[in-house]
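Have a look at this one.
Omission of a single protein chain aside, the complex is shown with its protein chains in their original locations.
Letters A, B and C name the chains as they come in the text, with residue numbers starting at 1 for each one.
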Amino acid sequence: MSSNRKRLPVGGRIRREVPVNFTFDGRKLIGYRGDTLASALLANGVTLVGRSFKYHRPRGIFSAGPEEPNALVTLGSAGRREPNLPAATLELADGMVVESQNRWPSLAFDVQSVNGLLAPLLSAGFYYKTFMGPTRRAWMFYEHFIRKAAGLGRAGTGPDPDRYEVRHAFADVAIVGGGPAGLSAARAAAAVGARVALIEQDFLLGGQLLAEPSDSAAAGWLRQAEAELEGFETVALMKRTTAFGSYDGNVLGLVKQRDPTDPKPNGEARQTVTMLRARSIVFATGAIERPIVFSNNDRPGVMLASAARTYLNRFAVLPGKKIIVATTNDGAWRTAFDYAAAGAEVTVADLRAVPPAALAAEAARLGVVVRAATRIVDLHGGHAVRQVTLNGPEGQSSAACDLVCVSGGWSPTVHLTSHLGSKPTYRDDIDGFVPGSFPAGRFGAGAMMGTYATADAIDDGHRAGSEAAASCGKSAPVPAPSKLDLDETATSSLREIPSVGRGKAFVDFQMDVTTGDIELAHREGYESVEHLKRYTTLGMGTDQGKTSNFAALAAMAALRKATIPETGATTFRPPYTPVAIGALAGRAIGHHFKPIRRTPMHDWHMANGAKMLEVGLWMRPYFYRQSGRNVNEAYVAEMRTVRQAAGLMDISTLGKIDVQGPDAAIFLDRVYANGFAKLAIGRARYGVMLRDDGIVFDDGTTTRLAENRFFMTTSTAKAADVLSRLEFLLDTAWPDLRVAVTSVSDEWAAMSVAGPNSRAILNAAFPALDVSEEALSHMGLLESEWEGRALRILRLSYSGERAYEVYVGATAGEQLWSRLLEAGRPFDLKPYGVEALGALRVEKGHVAGPEIDGRTTLDDLGLGRMAGKRSGFVGDVLRRRPALRAPNRQRLVGLECIEEGKRLRGGAILFLPDEKPHGHGRGRVTSVTFSPERGHYVGLALLAGDVAAEGSELVAIYPMKAETVRARVVSPVFIDPQGERLHG
Amino acid sequence: MASLTSSRDFSLCVADCPLIQIEGWDATLRQFEKSVSASLNTKLPASVGETVRHKGLLTIRVAPRRLWLALDEGTEAPALVVDPDLGCSVPLGEGRVRLKMAGPGIARLLSGCIAVDWHAPTAAPGRAVQTSFHHVPVLFLRTGETACELIVPRSFARSLSDWIAGG
Amino acid sequence: MLRIECPCCGPRDHDEFRYGGDASVTRPAHDDPDPEAWYRYVYIRTNPAGQHREFWQHVTGCRQWMVVERDTRNHAIASVDFARKSTVRKQRA
Partner (left out) sequence: MARYSAFSILRNALSGQKNWQRAWRAAEPKPSYDVIVIGGGGHGLATAFYLAENHGIRNVAVLEKGYVGGGNVGRNTTVIRSNYLLDGNTQFYEFSMKLWEGMSRALNFNVMFSQRGQLVTAHSADQLDGFSHRANVMRLNGIDADILDREDVRRLVPYLDFSDTARFPIHGAIFQGRAGTARHDAVAWGYARAADGHAVDIIQNCEVTGFLRDRDSIVGVETTKGRIGAGKVGLAVAGHTSVLGVKAGLELPIESHVLQAFVTEPLKPLVDHVVAYGADHFYVSQSDKGGLVFGGNLDGYNSYAQRGNLGVVREVAEAAIALMPCISRVRLLRHWGGVMDMTPDASPIICPTPIDGLYLNGGWCYGGFKATPASGWCFAHTIATGKPHPLVAAYGLDRFRTGHTLDEAGAGPSAWLQ
C-alpha cells in the first residue's frame, strides 16, 4: 500500500515538509506535521481502526473531534500505556506507537465478533434476567467471563514515568472555544482591557472554520483574528487545552496537553490541569453534528459530513472517491460540493422533499446527483463500506460508494453549562437543546446557543465578549468585528427518524446500543431518559454519548408518542472529555502525596539509626535500631533504659498553644473539664477537654506562665482541631472574653528527659540552672534561656518516672538534643521512640488514643473525679445523659496476663471464663505492653462495670490468631501506684 | 541564608524569620494600635494584607486585630511592651522560615504552588497574602516585580521547598 | 469549587476554610444547665434546601470564623460576615 495514497497533492493545513513516522498495529506509516492520528490513518487508506464494545463490530473513523465514538486506540506501552484515546484528537507526533484494542487475535480477525451472531440473546438488560442459578454464588462464575469480555483497553502496569502539574490561574474573562464566536468574544473583551483566557481543545484555533478550504475567505478571517489577539498582552491563547468541567465559584477545570511535536519540552508536564478562576465566562463551545440511524450505520466508511469536510479541507485527505451524502439539512451539502470539486463522484440523499433551489443549482453546476425525499435504509460492507440501499420516491435502489457522509442536524454543545445543574431547554426552531439559563457572570455565544450561521456567531461572540467584560467592570465602545459570510443557509430542517432494515441500526456506536434496544427498554417500562441510559448503557461510553444522546431521545419520544421536552433531557456530568487521574493528582504523588512534617531533630534521628514512623503528617522515631533488631526487642530495651537510667524522646509533635489575655483563666476554666482558674503561676496541670456532647475530646498539660498567660499542649493528632475549637468558642460564643490563642507548635523543639537519672542529666546540661526538687518539683516550671533562645523546663511525666519536658526555640532544637545526649552519656541516657513511649504510658495507666476513641466519657476513663462537682464547662450538661452515666458502661481497668508464656493483644475481646464466646463480649483490650517490671504482658481495657471489679478473672479472645488468654482485672497503674518515682 | 536552587530563571533561598505577633482586644483596639504605633514609631497597616516597612521592620496586618512584625536579618527586635489590658504579643520567629524566591519564571512557578493571582492589586509589591500551599498555611509576601517570599511553618519548610525546587 | 469572599482577605477557594456547620442554632450560655437546650443545640438541625446560615473559619488565612449565608441548592453565597460581629449583635439584641 503506497504511503498517503488518499492525500491530495496540495492544500490543507499540514506541513508536507515535516513528515512524521508512526506505527499502527506494528505497521510503519507516515503522516505530516499538522495531522491528527485520524487524518494520517485516513490518508494512508486505513479504514478499520477499532472493534466495538459488545459485538466487536469493525469500526472506522467517524468524526474529527472529541465526540469520536468508534476510533479508540491505545498509545504507548508499559507505564506509558494509555488506552481508549480517540484517534481524531491525537496530534500526530514522531515515533507514536498506536495499537487498536478490544480485539483478539487481530483487528481484522477478531474471535469475539461472534458476539454479533449471539446478538438476539444479548439484548439490552439480558444480564438482569439470567445467570441467577444454579447456586447462590453462580454469578461469581459467570462474572469471571463477562468481566474478561468487557472493558476496552488495558491500563498500564507500572508507575507513570511522566510528570503532571496542577496550576492555579485567574482571568477576568474566560472564553471556552476558539471558533468564530469565541475568537470574536475574546477580541471584544480584550479590546476593553479585560484579561482574557481563550481556551481551545485543538492545536489550532478556528473551530469549524478549519473545515473551510485553506485558501478561502474564512481562512483569511481566521488569520486576521488570530493576529489581532496575539497583539494583546492581556490575552492568553490556551491551545491544546480542554475545559473539562465547570464548577461553582466560576471555576473552570482545564487540562492542557504538552505539544507532542515539541522535541524539547523543557521539563513541561505531559499534561497540566489548571484551575481557572474567572470573573466571567463565555461559553462558545460550538455544536456537534448528529448521525443518521439506519441499518449497519456503524460500518467503517460512514462519517459525519462535517468531519469528512474537515479531513478534505484541513488535512487534504480524500477518504472516498464515490460518496453518498445523506442529510436532513443544508449544511452537509457543502461537504458534497467540496468533494465534487476535489474530483469525487457525489450523490446527495436529502430526506427533505424539496431541498433549497440554490443548493440544487450549485449541485447541478458541480455535477452532484441529488435525490430528494430519500434516505439510506441499509449499508453493505464489512471492514469498509461498499454499497448503500436508498429509499426514495422512486422506491428502493442500491448505490455503490466508498464513503458515506451523514448529517442528522446539529446539537449545541451544552455539556459545560449543564455541569452546574442548569437543565438545557429545548428549542423547536433548531430542534435541539440550548442552555436553560445562565447564573451571573456566565454567557453563551455562537452555535452552542443555536446561532449556527458563521456571520451571526461572530456577532453573537462580540456581544457576549462585551457583556462578559462589562460584568467585570470593563466596558468601552469597540469597533465591530470584520464580517465573514459563508453563504450558509438554514441548518436543521427535518427531524431524522430512524429507519431500520435488516441489520442493526446503531444509536450509540461505542456502547453498541441499537434502535431495537431502545424499543425493548420502552416495552419493559424503562422509559425515562435516565432508565433508558441505565438499562441500555446508552451514553455510558468514553464519548459520553456526544453523538447519540439526541437520536436516542428522539427515538424514545417517538415510541412514547411524546415531544422531546416531555421525554426529558440528559444530565451531563464532568468531565467533558476524559481526564487522566494522574493529571488531576499533578505533583501530589509519591512522597508529595501529603506534605511531610519534620521536627527540629529530624536529621539527627535519620543519622542515628531511627526507624521512622508516619504519624499523621509527622515523621517520628518509631524506635532506634541500636536498641534492638526489631520493634519488639527495641521497645522493651528502650523502656528498661527509661526505668533504670534515663531516656530522651522527641516530643516536638505535641500541639502547643499560647493562650493570653485578662480572661485567659476564665476561658480555660470553661474549655477544660477540670479547673484552671486557681492554678498557680509557674505550675502545670493535666487537663481534659470534652466535646459538646460530653465525650472526651482531647487531653494535655497546660502551664500558667503568668497571671494572663498559659502554655497549652494538646495531643499530636488533635492539635489543629483543638486550636480551631478554641477560636470557634472565642469568636462565636464568648466574644466578650479578652483572650488570644495562637499555635506555637512550630516555635518550640520539645524533648522529654525521663528516668531516675533525669535530674542529674539536666544538672549536667544546664549547670547554671537549679533543677532541684525544691526549685522544680513535680508539675513545676522553670523558664530560662539557652544559647540565646527561650528555654522552658516542665517537670512532667508520662512514663511514671521522674521526667522533664524541655522546650527550646526550634532553631536550637537539634543542638540542645545533642547537648543533652552528651551530658547524659555518663548517666546512660539513650533516645527512645514512640513505641516505647506508648508502652511506658500503658505501664503507668495513662490513657491515650486507643482509649480516647471518641466514644468514652471522663467516667469511663476513670477521670470523673477531675471534674468533681464543677459545672459550666464545655460538654458538662450532655455528659450527664442517662446512657453516658449507666452503671454498666465499659470503663478503664488494668489487665494482667495470668497464663505463663502467653501474651495479651490490643483488640482482644473479653468474656467471662465460663461463658460462650459469642457477640461483642464484656469489653476489649485497648492497649498492651510487655512489662519488664512485671515480667509479663499487661494491658489497659474497657470493661463492663458489673464485671470490672479488681481481681475478677476474664478470658481475652483473639480469633485472628486463634488465641484465648486468661487475664485478671487489676489497677491500671502497673508501676509505682503511690507516685514515689515522680516526686523526690 | 542558604541557597536551595538557582538557575537563570529562578532562585530559591531559605532563611530564618525573626517574627513577633501582636494582637489587640476587640473593645480597645484603637488604643492598642495607637500605643503600638507610638512604640514602634511607625504607622500600622490599615487592612489585612497591607504592610508597612520601617527601618528593617516590616509590619503586616494578618487579621483584623493581629499584626506580624517581621525583622530583617540582623535587625534588633524593637523594644515593644504591650499593655495586657490592650493586647498581647508572642514571638513566632523560631517556628517560621522564609523561602525567598526571585527570577523571571517566578509567576509561573508559583502558580503550581499557591492560588494567588500574581497580577492582582492584592498581590502587588508590598502586599501580603495568607493562603495555603499544599494544605499548609503560608504567608506570601510580594517583595518585587519578580521576587517574593513565603513565610512557612518550620516543620513543613523542607517539604514545601522541595516542592518549589521540583517545579 | 466554592469561592468564599473573606471580609478581610478577599475571595478564596473554600479549601482555605474549615466548615463549622449550622450557624442558625443558638449555643446556650456556658453555664446553662438545661439539657434540652444543649440537646437541641448539638443535634437538631433544620437542614434547609435553600438559604443556610453557616460557620466557616478562614483557617489558612486570617483564622477568623465567619457566618456565611449560602443557598444549599446552588451554592450561591448571599453574604459573609465575621462571626464575632453577628454574635455580638445577637448578644446585644
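Please note the rule applied: a contact is a pair of C-beta atoms (placed from the backbone, for glycine too) under 8 Å apart; a residue touches a chain by one contact, two chains touch by 3 or more.
Because the structure is a prediction, the values reported are computed rather than measured.
K.L.:
List the displayed chains that the omitted chain touches in the full complex.
P.N.:
Over the full assembly, the chain not pictured touches A, C.
K.L.:
Given the contact definition stated above, which residue among A:33, A:352, A:495 or A:881 touches the chain not shown here?
P.N.:
The single option touching the absent chain is A:881.
K.L.:
May I ask which residue of A:10, A:440 or A:581 touches the chain that does not appear here?
P.N.:
Missing-chain contact among the listed residues: A:581.
K.L.:
Which is it among A:8, A:152 or A:360 that touches the chain not included here?
P.N.:
Once the missing chain is taken into account, the touching residue is A:152.
K.L.:
Of the residues in chain C, which ones touch the absent chain?
P.N.:
So the residues of chain C touching the missing chain come out as 1-2, 13-15, 19, 21-22, 39-40, 42-49, 52, 54, 70, 72-75.
K.L.:
Contacts of chain A with the missing chain: which residues?
P.N.:
For chain A, the residues touching the absent chain are 53, 79-84, 120-121, 123, 126-133, 136-137, 139-140, 143, 146-148, 150-160, 162, 164, 166, 245, 247-248, 251, 253, 273, 275, 419-421, 516, 519-520, 523-526, 528, 530-531, 534-535, 537, 540-542, 544, 573-575, 578-582, 584-586, 588-594, 596, 613-615, 631, 691-695, 697, 849-850, 853-855, 878, 881-884, 905-909, 917-921, 924, 957-960.
What we mean here is this: only the chains that are shown with their structure count from here on.
K.L.:
Could you grab the centroid distance between chain A and chain B? Build each centroid from C-alpha atoms only and quote it in angstrom.
P.N.:
Whole-Å distance between the two chain centres: 32.
K.L.:
Send over the residues of chain A in touch with two or more other chains.
P.N.:
Residues 275, 277, 735 of chain A touch two or more partner chains.
K.L.:
Which residues of chain B are in contact with two or more other chains?
P.N.:
Chain B, residues with two or more chain partners: 26, 66, 115, 136.
K.L.:
What does chain C use to touch chain A in their complex?
P.N.:
1-3, 11, 13-14, 18, 20, 23, 27-28, 30-35, 38-39, 41-42, 55, 57, 59, 63-65, 74-76, 82-84, 87-88, 91
K.L.:
Under the touch definition given earlier, write down the residues of chain B that touch chain A in their complex.
P.N.:
Going through chain B, the ones touching chain A are 16, 21, 23, 25-27, 66, 84-85, 87-88, 90-92, 94-96, 111-112, 114-117, 119-120, 134-136, 153-156, 158-160, 162-163, 166-167.
K.L.:
For a test of understanding, state which residues of chain A touch chain C in their complex under the given definition.
P.N.:
Touching chain C from chain A are residues 247-251, 275, 277, 420-421, 439, 670, 692-693, 724, 727-728, 731-736, 871-874, 877-878, 880-881.
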